[in-house]
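The other protein chains are all here in position, but one chain of the complex has been omitted.
For chain A:
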Amino acid sequence: MSAKKWKVFDFGPAAYITEEVPISKRKTKDENVTSVKRYKFSSPGKHKSFDFFKKLAPHSPEDLMVHPKKLQELEGWIKTVVQSNKMKPEFLLISGPTGCGKTSAVQILCKALNIELAEWTNPIDMDYDVMKGSGQVAKFMDFFSESKYCSLFGKGNSKKILLIKDFPNAIIRCPEEFFSVLEHISTNSVHPVIFMCTDSTTNEINLQRLLFPDEIMMKHCIAHISFNLCAATLLKKGMKRASDILNACPESFHHPTQTTIDAILASSMGDIRCAMNQLYLACIIGDQNKFVTKLKEGKAGSKRGKNVSTGSIKHMARDEALGLFHGLGRVLNPKRKNEGIAWKLDCDLQKLVDEFSIQPAKFTSFLFENYLKYFGALGDAQKTADILSFSLGLLENWENHELLLMALWTAVSGVMIFNEHKVSKWNQIKAPRKIERRIKSIEEGPRLHPTDGFYYNILTKSSKYPVFK
């Protein structure tokens, strides 16, 4: 065949084996790309010569802001599977929060080890109208079998790894199909496969739990590497690298000041992609002073130990997730706003409850264990104790998730509203106590009710049952 013939051939819309070059362009998620475009419009024609994300994207494993140990783990896996000559695909599951560098790590490592990486992308609906082709799952299946052919752009002899990040919707609705696909490819395919799942707090879209239950992991010997949030030091390092690159560039961008960078670091919560997007935004916005003053607020907040994402950062910032202690602190030290003779809580209760990243039952028991220390008057404590006891009734007899949230809501608002005489001092947070039975009901010797232990102790002159002082 001559090359000319191939040139006129129409490949059709978006082939689903996406090649290395397009992938590195797809560095950011689609919505980010669109927002970037919008900003480009606002300052037309100014930085056309400079592709921000392309420039800042990591190029070698050293540039990756992933913990070295994790990187080593991943590299080890890739090396072993590529070297093994088994005619059976190896599987790896990578999980981790958004923007911690999962995809980049895989891409950069494959590049460094000279391995071809093929990523599955869901065909968009438009394709169906044109092609009237087979269903999504069938195509997904084809992806594995077709992948045994070399790519036209590929170097031919290099090894290949398949990356599944975008799970077909049909599969999410019906995990059994995925299990059968797995079954099929574990016998028919030869290339190692990497699955990538983003951590999620809600159950409905928790892919890892849905698609990779323990028995599946065991059955197909799926290795699992779990990524953590990007550590603060690494994030700092990444920002430094980014600003160094920016500073080295010509005057096409406003160079972010240290204040801006600090504010970005404080509000990105371990999400390096988010941090980079914010940096881009900061660089693009013309009126730098306006941006900085707004950020100063945010920075002051961060000094008090709070992540206040303000004004211009807001629409690019991550949703805030409150840790346990953070959440407890907010609830146990409520802030009030006086409005004439009335007052109200200086916080959005609904937002606060939504931000808790801990089970309602657990949080309520933490509240119960600690609320007394923050109360100054018995009357307040009584009302709160009553509310807690009431919300516990809801918590322990829940029928759906909404009721659980409702119970948490009741408990939190009770503790916050009734604390009229707050004691402001530092208190240690205690974990809820577990009541463990010291006497098991079935033991050697006569079996008695604990209330009769006292007599038993006298009769046998022993101290098998606990003594009260």
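We adopt the following convention: contacts are C-beta pairs under 8 Å (C-beta built on N, C-alpha and C of every residue); 3 or more make two chains touch, one makes a residue touch a chain; residues count from 1.
Simple rule for what comes next: contacts and distances are computed from a predicted model.
A.B. asks: From the list "Proteasome subunit beta", "Ribosome biogenesis protein NOP53", "Probable Ufm1-specific protease 2" or "Replication factor C subunit 3", give the UniProt name belonging to the chain omitted from this structure.
C.D. replies: This omitted chain is identified in its UniProt record as "Replication factor C subunit 3".
A.B. asks: With respect to the chain omitted from the figure, which of A:174, A:245 or A:372 is a touching residue?
C.D. replies: Touches the omitted chain: A:372.
A.B. asks: Please identify, in ascending order, the residues of chain A that touch the omitted chain?
C.D. replies: Touch set of chain A with respect to the missing chain: 365, 368, 372-373, 375-379, 381-382, 385-386, 388-390, 392-393, 395-397, 433-446, 448-456, 458-460, 465-469.
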